[in-house]
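Okay, here's the structure, questions in a sec.
Excluded from the complex is one protein chain; the other protein chains are retained at their positions.
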Amino acid sequence: MAIVEVTVVPLGTAEPGLSKYVAGCQEILEQEEKIEYQLTPMGTIIEGDLELIFALIKKMHHHPFEQGALRVTTSIKIDERRDKKASMKQKLGSVHDKLES
Amino acid sequence: MAIVEVTVVPLGTAEPGLSKYVAGCQEILEQEEKIEYQLTPMGTIIEGDLELIFALIKKMHHHPFEQGALRVTTSIKIDERRDKKASMKQKLGSVHDKLES
Amino acid sequence: MAIVEVTVVPLGTAEPGLSKYVAGCQEILEQEEKIEYQLTPMGTIIEGDLELIFALIKKMHHHPFEQGALRVTTSIKIDERRDKKASMKQKLGSVHDKLES
Partner (left out) sequence: MAIVEVTVVPLGTAEPGLSKYVAGCQEILEQEEKIEYQLTPMGTIIEGDLELIFALIKKMHHHPFEQGALRVTTSIKIDERRDKKASMKQKLGSVHDKLES
């Protein structure tokens, strides 16, 4: 299991706002029950099986092309631990514990 | 005004958990009233004056060295619009509006 | 065809130098004839079929675990154009043309 942040950005779209593309990518994630995900102001963070997440990211990367974009840049950051089970919740909890002590 | 995501990662720390360094960086941000910020499972997103944010990021990048780290990698992503006032809240709201319509 | 930058970083490796892991990832790429790639001081840039590149990145991400790492972060940036054939060489050439004119 891994935690992955992904940001899909079409270039040369004539207008600077990109929320319709972001919304389209969210709809791709909504259809997949086996992952957890959260939208942040700078991307989307997904938790789940890495193989499955890669398949979803491919769909997200292709989405703006289907909407007419000519160029897409997609940034992905994978964080995977094998010494313990890491989740989005556990990572945040671990920082909060340190802040309180 | 800009929205900036920052992730500070010390390398070669002997143990894979990094939450104590993340907590130290949060404490730097807590002391600055003129910004908004939120911790995510993959970094920290800061909203405010870009000049001020750069000054804070320098402090965050130096923090792990003060704790004994020998090597630090810091990733920063700036998103700045000048056609309209963009905030973390407005960016999320814009996507949610598209998802509901 | 796409151009993709990838950086694989094991965390908690006791020593700050990571070149042996980088070398291991280069050996994975050397075995694949259908791509072009170049090592930079900050990552590796690969040009080729996106599906094939994803398969290679999975192998690169797994490599440090096989060497004993407990946590690995992998950053990936995809740049894909569908309006024209883009290559690493063409991208650099296009900037140099602008600089000379």
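Letters A, B and C mark the chains as written, and numbering starts fresh at 1 in each.
Rule of thumb we're sticking to: contacts are C-beta pairs under 8 Å (C-beta built on N, C-alpha and C of every residue); 3 or more make two chains touch, one makes a residue touch a chain.
Predicted model, so just to flag it, every value in this text is computed and none were measured.
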The missing chain sits against subunit A at residues 9, 11-18, 70-71, 73, 75
Write the list of subunit B residues that the hidden chain touches.
50, 54, 58, 61, 65, 70-83
Counting contacts across the full complex, list the positions on subunit C that touch the omitted chain.
3, 5, 7, 16-17, 19-20, 22-23, 26-27, 38-43, 45, 47, 75, 77, 79, 81, 83, 88-89, 91-92, 94-95, 97-99
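Following the convention adopted for this analysis, only the chains that are shown with their structure count from here on.
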Edges wherever two chains touch, nodes for the chains themselves; is that graph a line, a ring, a star, complete, or other here?
complete
Which chain lies the greatest distance away from subunit C when centres are computed from Cα atoms alone?
B
Starting from the mean Cα coordinates of subunit A and subunit C, work out the distance between those two points in Å.
20
Taking the mean of the CA coordinates per chain, how far is subunit A from subunit B in Å?
17
Averaging C-alpha coordinates per chain, one finds the centres of subunit B and subunit C separated by a number of Å equal to 25
Sites on subunit A at which at least two other chains make contact
75, 77, 79, 81, 83
